[in-house]
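Encoded as structure tokens, here's the structure I'll be asking about.
Complex shown without one protein chain; remaining protein chains in place.
Here is chain A:
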Amino acid sequence: MTQTFSLKRLTAVAALAASTALSLGTAALADKASNTLNVAFAAEPEPLDTYKIAGRQGLILARHIYDGLLYKNLDTGEIVPALAESWEFTGPLTMEFTLRQGVKFHNGADFTADDVVGTLNTVITPEYGTRYSISVDWIDSVEKLDDYKVRINMSKPFAGAIEMLADALPIYPHAFFAENGSAGIAATPIGTGPYKLISQEPGIRYEMERFEDHYEGSPKSGATIDKITVRTIPEMNTQFAELMSGSLDWIWRIPPDQAAQLESRVQVISAPIMRIGYVGFAPEAMAGETPIADKRVRQALIHATNRGAIVDAFAGGASKVLNTPCNPAQFGCEQDVTTYDYDPEKAKALLAEAGYADGFDLEMVFAAMPRPTAEAVAADLANVGVTLELNEQQYASGIGKWRAKELPAFFSNWGSYGIGDTAFILSNFFGGGADDLVQDAELATWLTEADTASDREVRSENYSKAVKKIAEEAYWMPMYNFNVNYGLSNDLNFTPHPDEFARWWAASWK
């Protein structure tokens, strides 16, 4: 008897706990009182040397600590001065920068041309091991002209140069950096940014404090929050509990289904980002011996997939179906292109025309995409007789197989480093490199032209031609732009940006 009684009681307690789990915590206390913003990430930030960071978590922290020469105002699309007061192209491959005077580093050192030269000339060397070579391989050398004037000599024309200088290439204090290197700057980050790092347990916990001597006229000025505490909490449910009980004020990357449940207790904001999901087709795979090599087959696959339903069901929020291999928010992403409506009958007709009236089997690897989306694509294609052999892999394995030309279709996503320019994604996948399994010479020519021209008109015209051809040839099945759900304390004002760089210096309490 005791046994049944205990079991019943246990179930009752558990059920009670479960039902109250989501109905509690309506009174968000937040740390408005102590003016401290409490933040949690699920993934561990990398060491705080921007040049070696791949993950957003570390980059967000770094952007609060360090500044670049320029800054991009995403609301207006304008590049504005930051550590450099003004800049100009003095030749096809040279740029000159006039630096701002009176800027102080967190350690009290003055910012001068030596810091720019010392930082950039170090990170461009191959031994330094900058994570993304594309971010610095266009710099040949940097010269000091006087204490507040530098010249950058480019090694090749690169249209993304200004975008890169806009906060992606921070300036470190040269004396400290020369002595301590990458490991030193990561252990003791010193920058000119709006927040300075007070303490860190790398990967676990970070505390930042507002930097009172942050320079006048900075695009990151006006911070009102005194302290920011960042912790790593891997389990989303634990983050929700902390957010609802008021010990967290800011979390992100909340899965869509859970975002809906949180909405009634805390602020939930969905914001579109640069990252897009796509199915890449590889006409070159298996030496061109797959049905994918036939344009009609590729078009049929897109017609057969009900992308609208997939986006509504699994992405939600600010996500929309795409027709282009780039994000419409990016420069050069032409939207006047061939589109493919959901039309299974047309798909069947195209398949029959291509000689596949009875369908065929095809392998598709998906990586870093929710399994239901891949299964939905497979279900839609099954309706027109195409049997997808689905295979979920880590991104590294998937892209490895893709580069080895062993994969006719790859379902994944790409983030363009959060940059609002089509240059990166198009050139990577269609510019003739290792990820380009289309190897369309015409595309590669247009893209090279667009990537290296300094005239925006020329660039936009060539990207437009490329985007149109990719859509017409159905080289990709673009899926949707990603969105990020943020969970915020009810007291917090926070504006998300499509580049996924949280700007806590612009956050405030209500």
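Convention: a contact is a pair of C-beta atoms (placed from the backbone, for glycine too) under 8 Å apart; a residue touches a chain by one contact, two chains touch by 3 or more; residues count from 1.
Throughout what follows, contacts and distances are computed from a predicted model.
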What does the UniProt entry say the missing chain is called, choosing from "ABC transporter permease", "Peptidoglycan-associated lipoprotein", "Sarcosine oxidase subunit delta" or "Carbamoyl phosphate synthase large chain"? "ABC transporter permease"
Out of A:186, A:304, A:322 or A:447, only one touches the absent chain, namely A:186
Hidden-chain contact residue, picked from the options A:238, A:264, A:454 or A:495: A:238
With the full complex in mind, choose from A:435, A:449, A:473 or A:491 the residue touching the hidden chain. A:435
Please output the residues of chain A touching the missing chain, sorted low to high. 2-3, 6-7, 10, 14, 17-18, 20-21, 24-25, 43-44, 46-47, 52, 54-55, 126, 129, 131-134, 182-183, 186, 201-204, 231-235, 237-238, 241-242, 244-245, 247, 368, 393-397, 399-400, 403, 412-417, 428, 433-435
